[in-house]
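First up is the structure itself, then whatever we jot down about it.
A single protein chain has been omitted; all remaining protein chains appear in their positions.
And then chain A:
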Amino acid sequence: MHSALVRVQNTFGFFTTVASFVAFFIALSAIVTPQTPKADLTLRNVQVARGRPHYYSSKHEEYAHIRFNLDMDLRSLFTWNTKQVFAYVTATYPSTSPNEPPSRAIIWDAILPGKLEPWHQNQYIHPGPPPIPKGRRRAPPAGRIYALKETPGKLRLKGQKPKYVITDHTGKISSRSNVTLELGFNVQPWVGALLWSRPFDLGMWKTTEGGKSEAFDFPAIKGEKPPGLDTVRGGEGNRGKPA
């Protein structure tokens, strides 16, 4: 500590030590906070349609379009160390071969910001009340009850459209059975480790109460013709391609 430069170095060096200790205790203070996430997830309806992955693709695949109701309460995940929570709904269905693990795909997700998080366009905005029917004066009471910044983590969605329609590598997804929807989340703290939703309790962190739908089946494609009755494809199907 004889010269100014050495004193600067030592002071800053000890500052980094103190900073890491403070960060450690901040993360620890969130660990000892109990978490009791709750959710009620039900299927609204499911449709399977045939489509193309993109406009110029000649590949036809089947896509499942799953609508769901979600009433969730993740408020206990928002401690003072929570930056944001990523919530997502997955559809899990068994694969065709018994040797393969079940397929799992995300159909909807949302970034739920904490109170201190500055606004960003990717953050989730809770849908507002349904439009007021003509001839009625007052809006129905179920309006924007969950303003996210006041009660982050609370959502009530009815007949929510999926963000992503799903298919898999076989391109065939109709008439699969035993599909379940499940809510997952990922807590992103300001300081500390990421925390994922899990099927078991972890100390004071309880697993999600509910958050799983009953099993359902993917229906057959609407208006599907029996094989052999398809329109015969002529040469126009090869237009724009080398012979």
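One rule holds in what follows: a contact is a pair of C-beta atoms (placed from the backbone, for glycine too) under 8 Å apart; a residue touches a chain by one contact, two chains touch by 3 or more; residues count from 1.
Definition applied: contacts and distances are computed from a predicted model.
> Would you kindly match the missing chain to its UniProt protein name, picking from "Ghiso-like protein", "Signal peptidase complex subunit 1", "Ribosome assembly protein 1" or "Oligosaccharyl transferase subunit OST3/OST6 family"?
"Signal peptidase complex subunit 1"
> Can you work out which residue in A:8, A:125, A:202 or A:215 touches the chain that's missing from view?
The one listed residue touching the chain not shown is A:8.
> Using the document's definition of touch, tell me which of A:35, A:81 or A:160 contacts the absent chain.
Result: among the candidates, A:81 touches the missing chain.
> Pick out the residues on chain A that sit against the missing chain.
Considering the whole complex, chain A reaches the absent chain at 1-5, 7-8, 10-12, 14-15, 18-19, 21-22, 25-26, 29, 80-81, 116, 190-191.
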